[in-house]
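Missing here is one protein chain; the remaining ones are kept as they sit in the complex.
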Amino acid sequence: MIIVMRPFASDAEIEAVTALIASMRLASHVSRGSERTIVGVVGISEDKETLLAQFAQLEGVESVVPISRSYKLVSREARGDRTIVRLANGAAFGGGELVIAAGPCSVESRDQVNLTADAVARAGAKLLRGGAFKPRTSPYAFQGLGEEGLKYLREAADRTNLAVVTEVLDTRDVELVARYADVLQIGARNMQNFGLLREVGGARMPVLLKRGLSATIEEWLMAAEYVYGAGSHDIVLCERGIRSYDPQTRNLLDLAVVPLLLSLTHLPVIVDPSHGTGVRTLVLPMSLAAIAAGADGLLVEVHPNPAAAFSDGPQSLTLPNFSDLMARLAPIADAVGRSLPAPALAV
Amino acid sequence: MIIVMRPFASDAEIEAVTALIASMRLASHVSRGSERTIVGVVGISEDKETLLAQFAQLEGVESVVPISRSYKLVSREARGDRTIVRLANGAAFGGGELVIAAGPCSVESRDQVNLTADAVARAGAKLLRGGAFKPRTSPYAFQGLGEEGLKYLREAADRTNLAVVTEVLDTRDVELVARYADVLQIGARNMQNFGLLREVGGARMPVLLKRGLSATIEEWLMAAEYVYGAGSHDIVLCERGIRSYDPQTRNLLDLAVVPLLLSLTHLPVIVDPSHGTGVRTLVLPMSLAAIAAGADGLLVEVHPNPAAAFSDGPQSLTLPNFSDLMARLAPIADAVGRSLPAPALAV
Amino acid sequence: MIIVMRPFASDAEIEAVTALIASMRLASHVSRGSERTIVGVVGISEDKETLLAQFAQLEGVESVVPISRSYKLVSREARGDRTIVRLANGAAFGGGELVIAAGPCSVESRDQVNLTADAVARAGAKLLRGGAFKPRTSPYAFQGLGEEGLKYLREAADRTNLAVVTEVLDTRDVELVARYADVLQIGARNMQNFGLLREVGGARMPVLLKRGLSATIEEWLMAAEYVYGAGSHDIVLCERGIRSYDPQTRNLLDLAVVPLLLSLTHLPVIVDPSHGTGVRTLVLPMSLAAIAAGADGLLVEVHPNPAAAFSDGPQSLTLPNFSDLMARLAPIADAVGRSLPAPALAV
Partner (left out) sequence: MIIVMRPFASDAEIEAVTALIASMRLASHVSRGSERTIVGVVGISEDKETLLAQFAQLEGVESVVPISRSYKLVSREARGDRTIVRLANGAAFGGGELVIAAGPCSVESRDQVNLTADAVARAGAKLLRGGAFKPRTSPYAFQGLGEEGLKYLREAADRTNLAVVTEVLDTRDVELVARYADVLQIGARNMQNFGLLREVGGARMPVLLKRGLSATIEEWLMAAEYVYGAGSHDIVLCERGIRSYDPQTRNLLDLAVVPLLLSLTHLPVIVDPSHGTGVRTLVLPMSLAAIAAGADGLLVEVHPNPAAAFSDGPQSLTLPNFSDLMARLAPIADAVGRSLPAPALAV
């Protein structure tokens, strides 16, 4: 931590800073410049935010600059190699093979799920996605089928050798959802629902952590740190677009986070081009772009009949759209030294 | 709902739209312009989002424009008069008297709470604020004292005739927090934690609903609609600043929402200038500005010794700062036809 | 400037940094922490950005933290007192009296300008605003009357003892506009039109510098530094709202910049609540809020018949609206120790 004094801070002010540092049993280095004095603090191990707060309030202090990153466990430096999140059906996020998760926004019926699972498995997806508990802006919107929806997902996935990723919204539902899912999804709106992060972390199973609606990368990695610290180490980060001022897309897909995260953390990173754009025709090009940028996989909304979808129809691919996407992905994967897995279900 | 067709949409495309409207047992009006055709839909009562989704996907449709507002219960039109949220100690949000809630970010000790409660009650606050469960970006930061903190708040408030407003983070804690609090606070990070909104709504007690980190006004009012629909009708909206690109302030305080909300909803609106700026010296001017803009009250962080605060010290007022704020507020309140209450505690 | 090394940066990497510092004839301080080493640079006087760039690229460097502010001439520390921008008609931005500039978005006709000037002068405005050269998003929108419009402004202002503030868009027009205006306005879209900043600075007359559409405070003050350095020292900063994601208002009015700027610069600060909200009914409350926050004045759009305005009608006050605003402002001004001037024109 570096404490930057105001221009012409008095000696007494500087001494107050070094005295506070000493009272915390930390060492300091004072560096007097022509215009300003700077005080470095060495040996910090406690809660940084609290420390920052205390120094920032002393007279004569202009700003306090944190040096250490706040996240430890999920940082790139914390492990020698990258985390590969391996699922029972052979899917492995972060390895050479890309992992594609596909399925409807909401689970609507057994037929809908089965139809989708068959198609996406044949096309090469390894995970079936679908919401049984839905976070909806409006209380009047369809809120999901609950446990019934989870059953449909499990059945369809088992039949097609897909893994299930589905969202859990409430700390009280973690145990229930964990019984049916292979991967617990934490949605964008819950990225800083810290109780949920801890509870999901306590499930000690693979977690898909979406970026919050306007989260910084640091906040996102801190959310991952909560999950990791609570016990679930197999975390996949998922970029899904952030709030934008331009109404032409639903969100603003921030693909630069892909290579950036790969330099900051050992966790795998995937992209959701469906929520990331909200526009069906943009899903294909942004999927290609995501893989070109280095993503370890995709989370894509696919629906047998988007025009009748209970939610997110306009951004859902049809079943043929999805097959086409997988075909178009293959040469891009190849161009960046990755591959697509063999279909989970024989065609 | 209005469906805007693309330029030169074919008759068949237009008929597909009107046929879908008819199949929903709704009426349509077709309006053919020189360049485009527009189809109005009349009589919608179901989930609007789903309908939007379906039409947006038909061939030849350029965009679908919602006409009705999504929120009903909290809309200005839903009641003839404004909601006044009245508390047992006489505080009334939305009336002629401003309501000031003040206290520390985190409850740290019985002494800290008592000292603060005494001072803010003497200065004219009607509510004591303080966090017993803290949503912290970092898992390594102080997470709050839990029920012990709630007890300190209740004791101090009872002694000083203040009401208690405190945050609840987890659906499982609502019942516990409700035992100690007069007003349940839903924090910015949980504005779209829909399970929590419903659970807090089910408590049927006054609720303080903070704006989400990047929430639109529509999303915020929809969150209020969840709480209202679940049973708690005494909801106070609290602007606390939104994400900004300029690091000079912690958040960007959006005061225009105050008069805007007063035109859109019957609920009272207050402002949190502490989180809204993150800078102590900005709390006073932005408090004055909030009241001048028409706010029904303030939520202010006050700490007996901000330099030693466990959280948010840099934005906390000292006890003398708070007295000064109240003195400076009085003429502004007067200028906009409002008043400050007599102190809860005699001096 | 502080150079933060990566954890475990090698001695050779640190030496490369200090060697580069030495080669620039600057002094360095090396501070070795438990985890990282930090190098302070002392005595910098040249272009800071270039220096930052060079160090950031050395091996082992994690980040470079600038310490000195980039703006010098306009910084609070550069003068002992505040700048008061005095105009020939007695208006003085930054003094005890608030300065209100009012008038139409676009100059449309001699009658429109005269009617408006009479009314706003009677109500207490000291400046007449109006655009003769209009920056319009669409090439098909009304682009202004040009010099004819300037003449109308000048005539009306002379007759009513108002000063004229009007926008200049092009370096080639500065001399022309300066012949008619008392204050040259640089609009939001031109805040980083550096040639225009210099040319306007060279006119050595009062300047109104609006904040750019998404400008940081630092960028804005740097723009003022261009103008100041080129010769015009009488600069008034004008907050006019920034880009927002919420379509309910045209821009997001950032009132916290008012007290923040007053702490960072000696220049006066005013607020444009018309562009800042884009909604007529929000202009009054946000005007009151701006003055409560400490603004030195307002820039308000007023039109005799907003429904027929060539531009910005929805955010323009009517003449009676403006009189009402001035009446409502008086007690707020009084509450913050300011006053409104006596009307320029006797009623």
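We just call them A, B and C in the order they show up, numbering each chain from 1.
We take it that contacts are C-beta pairs under 8 Å (C-beta built on N, C-alpha and C of every residue); 3 or more make two chains touch, one makes a residue touch a chain.
Given the structure is predicted, the values throughout are model-derived calculations rather than measurements.
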Displayed partners of the chain not shown (whole complex): A, B, C
Candidate in contact with the missing chain, chosen from B:His29, B:Arg179 or B:Arg204: B:His29
Residue, one of A:Val120, A:Ala156 or A:Ala290, that touches the chain absent here: A:Ala290
Touch criterion as defined above, residue of A:Asp11, A:Asp81 or A:Asp246 at the omitted chain: A:Asp246
Touching residue (missing chain; options B:Gly96, B:Gly231 or B:Pro247): B:Pro247
Footprint left on chain B by the chain that the document does not show: 2, 4, 7, 29, 31-36, 38, 40, 42-43, 65, 67-68, 77, 243-245, 247
Interface with the undisplayed chain - residues on chain A: 214, 216-218, 244-249, 252-256, 258-260, 263, 276-277, 279, 281-282, 285-286, 288-294, 331-332, 334-336
Sites on chain C contacted by the missing partner chain, in the whole complex: 47-50, 53-54, 56-58, 70, 135-142, 169-172, 189-190, 192-195, 212-214, 219, 222, 225-226, 229, 243, 280, 306-314
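The rule is short, and it goes like this: only the chains that are shown with their structure count from here on.
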Same vs different contact residues, chain A with chain B, by half of numbers used: same
Chain closest to the middle [Cα centroid of all protein chains]: B
For chain B paired with chain C, centre-to-centre distance based on mean C-alpha positions, whole Å: 31
Chain A and chain C: spacing of chain centres that average the CA atoms, whole Å: 39
Whole-Å separation of chain centres (CA-atom averages), chain A against chain B: 27
Two or more partner chains touched - positions in chain B: 214
